[in-house]
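Only one protein chain is missing from this complex, and each of the others stays in its spot.
As written, the chains take the letters A, B and C, and residue 1 is the first residue of each chain.
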């Protein structure tokens, strides 16, 4: 059970006294700081923090607490974000044919491992319809082949906007997102790439891995940017393979890496355990 | 290069405002808090923290800073400990015949991975003498068979006392320490057990593992208490094994687990990244 | 796609010439030996092999080929077993409340990772009914509390017999099987134990693990014998945990170890990649 809480994420230039100032603000209003993760990046000169604050004893209204933080935040020239818990993040899952990543998300969501509300499952193929329907989630088949591609992406963005979607998960969605889509949902799209990035960028990574004769394969969950497969990495998983594994064996073994890397990546994001810093993602794991 | 710094470890009952109070104390005296790791143990009702504070800008003397913390520490009813960096911890390594753990410690120490000063290597066999001498470290052969055992442990304790040893590493030392020894160096003795504890307690864990037909073997570094192989665990490593591995293969594969688990265990301890809490060890890894 | 094939598993006393004799028999009848895994156990004096033989070019009938092997097998004083592929092994899955292991089995079976036909899902609670029904598999709720226990096991055995079940999977089935059940299905019952055996035998392994303060948790799939949690181990998985993980975090993290260890254990069994040898299992992994 989650007590009424706030998550505060904060980024600013590194400077003495930040922890004291932030912790003071919390203590002054009788917030109970149950988790304080910070990272002083000496190389980049930045400070990153994630605070988990129970608000049951708060002496002021939670909204006032969040608003009141503004003057400290501004004085630190910080970027910050509050989230009130419990919270279910509105999430759309985009798929093509394969359903193992979708299944894993549905399954973990049902087990309360992922605090998300899946508003819709969107496919450029119809293959995942029955799984979506079995889970009681609306499925939208949006054809995107050839000339339909551009219109398809417009339809998807309309749908996301209508549903106030906050997180888009590309669960083995076999289409490259247009630049404006990436920009519109910057830091809100998570993809699973079926290789250990930056190895085997692009198509058919398992075939590439087979041909290169690697001894470990992997999967990478990352934020999507306009630069294909180059967005900030959230989580990576690997599994050992041998010479006798064919490309289709790699597909079989790799999908379990994909399931785990994607599920963990989503979990860290929806629990506000990630902060994007340029090409890299700060991740405070749980 | 390590800037002049302090490590502060602190344990107290969990209560609101601890982070603010401690961080305030640091900020007030212009300490630069570069790392703040904390753990609020909801189940146990305790608070644990480790702070790394650069002291180059400190407005008071470092000793005064440490002394001055006392009134806050006492008001929190905390147990706390300061360490000034850079620091080399005086360490004695106890061995019997096998030398791979000793080698690893010497090697990592030379590479500056372990900030220790090895004051002596003590063996109840003479096998490791040449390695010790090659490394330029005094070797003490103290016979401990049969009737010599008790006197041997007295000699070891005398030696440790003479050299102001702060950490005793049992690097495959094949003798059970007497209770008074464990008590005298409580929280200062680290052992490597060649199994994945609590599996295969006691003698010949690799033979036990072979007979049980396990598919993973491991090693565990832990603090030594009077209760054999039951002290707080610091680090564990595993490796995959197969049916075709004989007990001597397990010895061969296992020693690499031992090297890693022991080296990491020592590293966490000498960097003050561990706090013992009853049967468990809090470890803030780096 | 699986070409018509045979799997031959064979165990005998180690003796020179076995490989030649067996391979000759295959070659003589124009079988195509596509995989030959063997293990000469020097410590135990035994020989174990698993052969995969494509039979499309066989010059005699497949049944005759299998029958004809008898004279060689007897001359080697071997124990052997043929399996014709493709083959779906009739499997019953026993569950209580938690469904993650069941889900994983259903899911991998659907993806053709597990060549099984699930004839029934049997629960001593009713919790998994809807999952079973969604998958189109008959669900049997057999109450086993208190006085109903003995009759319950009789009913289960009747059901297994009726359906010619060859494999019984205990997918977090929270009942200890009676000795006669274990004996009747010797080598045909696979359990998932939610710890890294032989650590934390018995009830509540995650709570035990928390209290012991381990840094790795695990799961073990093993054959069931009358000796609780002591049957031959097929597969083990581990995951790293930290001091901040509560027992319920360990449950959450551990269930993914359980899913993987159980799925792999079943896969090795139904692909005839395991040979039981006393307390140990020979596993030729794929």
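What we mean here is this: contacts are C-beta pairs under 8 Å (C-beta built on N, C-alpha and C of every residue); 3 or more make two chains touch, one makes a residue touch a chain.
Every value quoted in this text rests on a predicted model; they were computed, and no experiment measured them.
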Task: From the listed residues C:42, C:74, C:97 or C:110, report the one that touches the chain absent from this view.
output: C:42
Statement: Which of B:43, B:111 or B:203 touches the missing chain? It is B:111
Statement: The missing chain sits against subunit A at residues 39, 41-43, 196-200, 211-216, 218, 232-236, 238, 242-244, 246, 277, 279-283, 285
- request: For the chain that got dropped from the picture, name the residues of subunit B it touches.
  value: 100, 103, 107, 111, 113, 134, 244, 249, 252, 256, 260, 286
- prompt: In terms of residues, what is the contact footprint of the unshown chain on subunit C?
  reply: 16-21, 23-24, 26-28, 30-36, 38, 40, 42, 57
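We take it that only the chains that are shown with their structure count from here on.
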Message: Going by average Cα coordinates, which chain is farthest removed from subunit B?
response: C
Field: For subunit A paired with subunit B, centre-to-centre distance based on mean C-alpha positions, whole Å
entry: 37
- prompt: Approximately how many whole Å separate the CA-defined centres of subunit B and subunit C?
  reply: 41
Set of subunit B residues in contact with two or more other chains: 42
